[in-house]
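I have a structure here, written as structure tokens, and I will follow up with some questions on it.
Shown here: the complex without one of its protein chains, the others still in place.
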Amino acid sequence: MEERDWTDRPLAWDAVIATPTCRVTRQQSGYQSLVSGDLAAGLTVLAPGAAMIGFAETPAGADYAIRIARDRALLVTQSPPAREAGWQAEGVALSPAGECYACLALSGTGAMALLAQGLTSAPPTGSPSAALRFAGLTVLVTGAPHGCLLWVDPASLSYVTGFLSRLTGGAPAPDAASS
Amino acid sequence: MQRYSALSLLRQGLAGHKGWQSAWSKATPKPAYDAVIIGGGGHGLATAYYLAKAHGLTRVAVLERGWIGGGNTGRNTTVCRSNYFFPESVALYDLALRLYEGLSREINYNVMLSQRGMLIAAHTPAQMEICNRIANAMQINGVDGKLMGAAEAAAKVPLANTAPDARYKLMGGIWQGRAGTARHDAVAWGYARAASALGVDIIETCEVTGIDVQDGAVTGVETTLGPIRTERLGIAAAGATPGLMAHVDVTLPIHDYALQAFVSEPVKPCLDTVLLYLGTGTYVSQSDKGELVFGGGLDRVPTHGQRGNLPVQEAVTAGLLEMFPAFGQLRLLRQWAGVVDVVSDSSPLIGPAGPEGVFINCGWGTGGFKAIPAGGWLLAHLLAKGTHHEISRPFDLRRFAEGRLIDEAAGSGIAH
Amino acid sequence: MQRFPCPFCGPRDETEFHFAVEAGHARPEPAGAVSDAAWAAYLYEAASPKGTTREVWLHLTCGEYFLLTRDTLTRAVNASEPLPGVAP
Partner (left out) sequence: MSGWRHDSLGAEIDRDRPLRFTFDGLSVPGFEGDTLASALMAAGHRILGRSFKYHRPRGLWGLGAEEPNAVFDIRHEGSYLPNARATLSYAQDGMQVASVNAWPSARRDAFGLLDLAQRFLPAGFYYKTFMRLPWRIYEPMIRRMAGLGRVDPDYAPDADGVQISAACDVLVIGAGPAGLAAARAAAEAGKTVWLLEDARHPGGALRWRGGEIDGTPWRDYARDTSQAVEAAGGRVMTDTSLWGAFDHGAFAAWQRGPRPRHWRIRAARCILASGAIERPLWFADNDRPGVQSAEAALHHLALYGSLPGRRILMATDSDHSLPVARALKDAGAEVTVIDRRAEVPEATGLAQITGAGIEAARGRRGVTAALVKGEEIPCDTILCAGGWTPSVHLWCQAGGRLDMDEGRDMLVPRPGTAPMTVIGAATGTLDLAAAVAEGLAAGAGKTPAPKAPKPRARAPLRPDPARPGRQWLDLQNDVTLKDVALAAREGFTSVEHLKRYTTLGMATDQGRLSNFAGLAAMAALTNRSVAETGTTTYRPPFQPVPLSAIAGPARGALYHPLKRLALEEAHRAAGARFRDYGGWLRPSVYGQGDEAALAQSEARTARTTVAIFDASPLGKLEVIGPGAAALLDFTGYVRMSTLRPGRARYGFMLSESGIVYDDGVVLRLGADHFVVSASSSHVEGVRFVLEDARQDRIGRASVFVHDVTQAYVTLTVTGPDARALCRAAGLALPDLPHMGVGEIAYQGARLRVARISFTGDMSYELSVPARHAQTLRARLDAALAAFDGRWIGLEAVMLLRAEKGYVLIGKDTDGSTMPQDLGWDGPRARRDDEYLGKRSLFTPEAASTARRQLVGLRVPEGGQPIRTGAHLIPDTGLRRSLGFVTSSYVSPVLDRPIALALLEGGLQKIGQTVRLFDDGVVREAVVTAPCAYDPEGERLDGRA
């Protein structure tokens, strides 16, 4: 017996997890930027029309900002913001964030129940921040028409997909089985 | 003191056990004592015993707000060890272990010190290097520490996880053969019985509500059973110490946290050592009754409530099963929590504090049980002589202002 | 399993929070004018009250430091407020 031999490979990023009530797929997002400071002013100059969304909220348009903190958000836009990175005169800090977050779509009637398996408590209701602890990591959760989107740091993507596939494990999702 | 032995058991057995006397006398407070000790846990009772035994001071009272041994003495995972890094710590904990080694015979009470050995298990080359650092530190300090390789370590814990997908594989670790466990309640009762036999008053359900000070020196304590005069006050009250010291306007570098412990249903022998996994932070041993006794990290919310919460239970249990997948067959039987007083550098506070005549012995954090004999020995020395024993001097409160911290977690990379 | 209110995010599980320090520890400055004892008191001392306490906590997911008033014995949470200077 010696050191752990790390030969297990990361799960492919395009792996699909499917259960009778839920599908998990990787989804491409638009351009990501981290924006801090005066968020209202920031959105006006960086992505006019983009709405700010909180936990499990579904954006109306293609451009939107996912609120992380009181003065910080992840801006997701279809084209890169037309400003240089760094400090903006409007009192806003801007960092292009490439794929700072990888986006997993959980869709189907069992999506929220699957999400709840990674939380230490029932999902919050009406939280202005989309950030929360999932499976021991800080992730962002936004809404989607048929479930939710889970935004996780790319280095942990393999762990998160591994976690989700062990949870679903071919067994029916909890909604279908328990009552 | 009525002597305990196989023969006395035999004799009493034939007499229907009618002749056993109370293990310790139930005392009521006298107006004054030569020394008063607050806290009827292991440390307080040991202090009283050594005051009487080693220093001949018998006008001594131990004040316990509940029942003796009911605090952290009766709420821990019973591990005894001295596998520490800094020489100051090794001297302290090895004094405790040496006193433990002769304790059952000395106080004629079987505290069941089981020196079954303890393995601190490492999983990566980096951890093995740290383990070598500690093993060498122990050897230099005259303690039986040894670096163990994978095969030797695995032989000590036959059921440990060897699956290829184990998160933490056993690469080896530090072995201390003299480490082990002792019966926690017996330590409190044994010291109480021995102290009581020497004339110490053990006063239960007596809570201290104030400390009397005149001209900068202690003159007595106020209690729920009335005032008691004394010019020497020892405080061995763990998590209650900050509150007691607040009476004399002393603020200590202590935070109180809940530490949980867990017990499985009893099974036939399957683990013969004490094991701490560096990877999971979970430690486990099997009691003589067959239960697996295990624990892990603190509940990281400062508290005085003796209750644990679910997230830590889940993490510690997952850690145990990651170490021993076969233990997934077992069930949790009991869970409890103690309030531990954690000092900023995770080493205890022993020495004078506040008014003249007041001495504290606290801040043992998660590691107080193993230190009971030493804690008692050193506090007794302070109370009797008014000055430090060489072993307790480094643990004086002044180390913070001097910047002379004894930070084991930082020094060894291993928390208590 | 306790639940603390982040002044911004709302109630969240204890696992999302990290205890920072008891409230009211003003940093003594400048360093040259601070005694060893005063500095040690600032760095290490804690009242650890049994009962009501006011503390600074960090909400790990959003990064906000805030003030929490709670009872260390009953674990009741009384109030949570942002640090001074936060626009409501």
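Lettered A, B and C in written order, each chain numbered from 1.
Quick note on the criterion: a contact is a pair of C-beta atoms (placed from the backbone, for glycine too) under 8 Å apart; a residue touches a chain by one contact, two chains touch by 3 or more.
Model, not experiment: these values are computed from the prediction.
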item: Contact set of the excluded chain (shown chains only); value: A, B, C
item: Residue touching the undisplayed chain, where the options are B:L147, B:V293 or B:V339; value: B:L147
item: Absent-chain contact - pick from B:A32, B:L225 or B:L321; value: B:L321
item: Residue of B:E152, B:E204 or B:D396 touching the missing chain in the full complex; value: B:E204
item: Missing-chain contacts mapped onto subunit A; value: 3-4, 6-10, 32, 34, 36-38, 71-72, 85-87, 91, 93-100, 113, 116-117, 119-123, 135-137, 153-159, 162-163, 166-167, 169, 171, 174, 177-179
item: Residues of subunit C (touch criterion as defined above) contacting the omitted chain; value: 1-3, 18, 20, 28-31, 34, 36, 39-40, 43, 58, 60, 63-65, 74-75, 77, 83, 85-86
item: Sites on subunit B contacted by the missing partner chain, in the whole complex; value: 4-6, 8-10, 12-14, 16-18, 20-26, 66-67, 69-70, 74, 87, 104-105, 108-110, 112-116, 124-126, 129-137, 139-142, 146-147, 158-159, 163, 165-168, 180, 183, 185-186, 189-190, 204, 264-270, 279-280, 286, 288-290, 307, 309-310, 313-315, 317-322, 325-336, 401-405, 407, 409-411, 413
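The rule we apply is simple: only the chains that are shown with their structure count from here on.
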item: Set of chains adjacent to subunit A and to subunit C; value: B
item: A-B or B-C, whichever has more C-beta pairs in contact; value: B-C
item: Cα-centroid distance, subunit B relative to subunit C, in whole angstrom; value: 30
item: Distance between chain centroids, defined by C-alpha means - subunit A, subunit B (Å); value: 46
item: Shared interface positions of subunit C, touching two or more other chains; value: 1, 13, 15
item: Sites on subunit A at which at least two other chains make contact; value: 120
item: Subunit C to subunit B touching residues, read off their complex; value: 1-2, 13-15, 17-19, 36-37, 39-41, 43-50, 53, 55, 72-75
item: Subunit B-facing residues of subunit A, complex; value: 1-5, 8, 120
item: In the complex with subunit C, residue positions of subunit A that touch it; value: 68-70, 72, 119-121, 124, 126-129, 131-133, 138
